[in-house]
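Sending over a structure as structure tokens; questions will come in a sec.
Only a single protein chain was left out; the remaining protein chains are all shown in position.
Showing subunit A:
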Amino acid sequence: MRRGWTAALAISLAGVLTATACGGSGGEDAEGSVEVFSWWTGGGEAAGLDALIERFEADNAGIAFNNAAVAGGSGTNAQGVLESRLQANEPPDSFQGHAGAELMDYIEAGYLEPLTEFYAEQGLNEVFPPELLEQITLDGEIYSVPVNIHRSNVLWYNPGVLEEAGVEPPTTLAEFEDALATVEEETDAIPLSLGAQWTADHLLESILLASLGTEGYNALWQPGADWSTPEVTEALETFDRIYAYTNTDAGAADWQEASQAVVDGDAAFNIMGDWALSLFQEVGAVEGEDYGYVPTPGTDGTYLWLSDSFTLPVNAPNPEGAQAWLELVSSQEGQDIFNPLKGSIPARTDADASLYEGYLADALTDWQESTMAPSYQHGAAANNRQKSGINDAVGVYIRDGDVAALQEALVTAAGEAG
């Protein structure tokens, strides 16, 4: 019995100590530390962040770096934690967010300081592509600093399966549909592998871009955009036909399984962002042998982009420290430290091209030469409400298979976004 009491005492003491330790980190000397919030906790992302932190600490000897990363795919958990901190007016010094319209809620709530002046001071307006700057400008101001660029419209394919089916990597939507049909007839492979519901959203944005063209797609994200046009109907019908070639068990897999099906030879095609590349490298797949890539058919010359960026919250405890962090992540050096590790390309146009090999080298060239379209699924084009509306519409489409209802729901989602 006695031992029980000692144990209980020890545990409660430990609890008290942890509690005070947690409290302590918030109340530290503001000059002395900078807290950066992100969802980079594993793989290349964490390695990239660690390299940035190392650099930051070397450059800013007096400032302790507090890495407040919350685990969870594409930040869904992190955003929950962040939301409560912002509402409690206890923001970190800087937090990660997708550049673009996803930040709208934070901006409207007055959580973010505009960084337009910071851009001017640092000369960032000259080094980021003007199209990108235009697409991340919200109500005349820019609110975050993009550290990297990912591409959403990539079609990954298995060269062996394509050879077996006797098809070439398609370049137009019509060719793509033919290729899918041929693969289905000639091989046992899944024509187009798909994962959980959000990967269907991801597929939809590529098809919308391909079918409507860059201008038509970009127009969808302007205020008062019309989603009820025959062009959108046609795009959705194409989506419907292509969706028919996906695996029936898609809902039970996440994107990793869906993408890996391509390198394993279980699937011919998969449309997934270029973060799939890190996965392929992790499983030891060889480019040209286990996988190949082209832009999603019909979208060559357009970069359907998404970007991780950092912000300056209102009432950040250490704005100078945050500014030092933003300077680092926006600098050529910082972006070249981070991106080769993360498996993405720098948003800046003056990156050191020799650091990027294979797919990334191609992507860097494409980024500098392509027109740009913002990804809605990954926060660049649509605010949270519209994005959720689209997600629900696609979810209902997966359940019921009704294209007309899908379009109606998309129109509603666009209307509610306003």
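Please note the rule applied: a residue touches a chain if its C-beta (ideal position, glycine included) is under 8 Å from a C-beta of that chain, and two chains touch if they have at least 3 such contacts; residues count from 1.
We adopt the following convention: contacts and distances are computed from a predicted model.
Enquirer: So one subunit is absent here. Using its UniProt record, which name fits best from "Cytochrome c oxidase accessory protein CcoG", "Carbohydrate ABC transporter membrane protein 1 (CUT1 family)", "Electron transfer flavoprotein subunit beta" or "Chemotaxis protein CheR"?
Expert: Spelling it out: the chain absent from the display is recorded in UniProt as "Carbohydrate ABC transporter membrane protein 1 (CUT1 family)".
Enquirer: For a quick check of understanding: of A:Asp105, A:Glu175 or A:Glu287, which residue touches the chain that isn't displayed?
Expert: A:Asp105
Enquirer: Tell me which residue among A:Asp266, A:Asp300 or A:Asp366 touches the hidden chain in the full complex.
Expert: Final answer for the missing-chain contact: A:Asp266.
Enquirer: Tell me which residue among A:Gln222, A:Thr248 or A:Ser354 touches the hidden chain in the full complex.
Expert: In the complete complex, the chain left out is touched by residue A:Thr248.
Enquirer: Against the chain that's been left off, what residues of subunit A make contact? List them.
Expert: Counting over the whole complex, subunit A touches the hidden chain at residues 76, 79-80, 83, 87, 105, 108-110, 188, 196-197, 247-249, 251-252, 254, 266, 384-385, 387-389, 391-393, 395-396, 398-399, 409.
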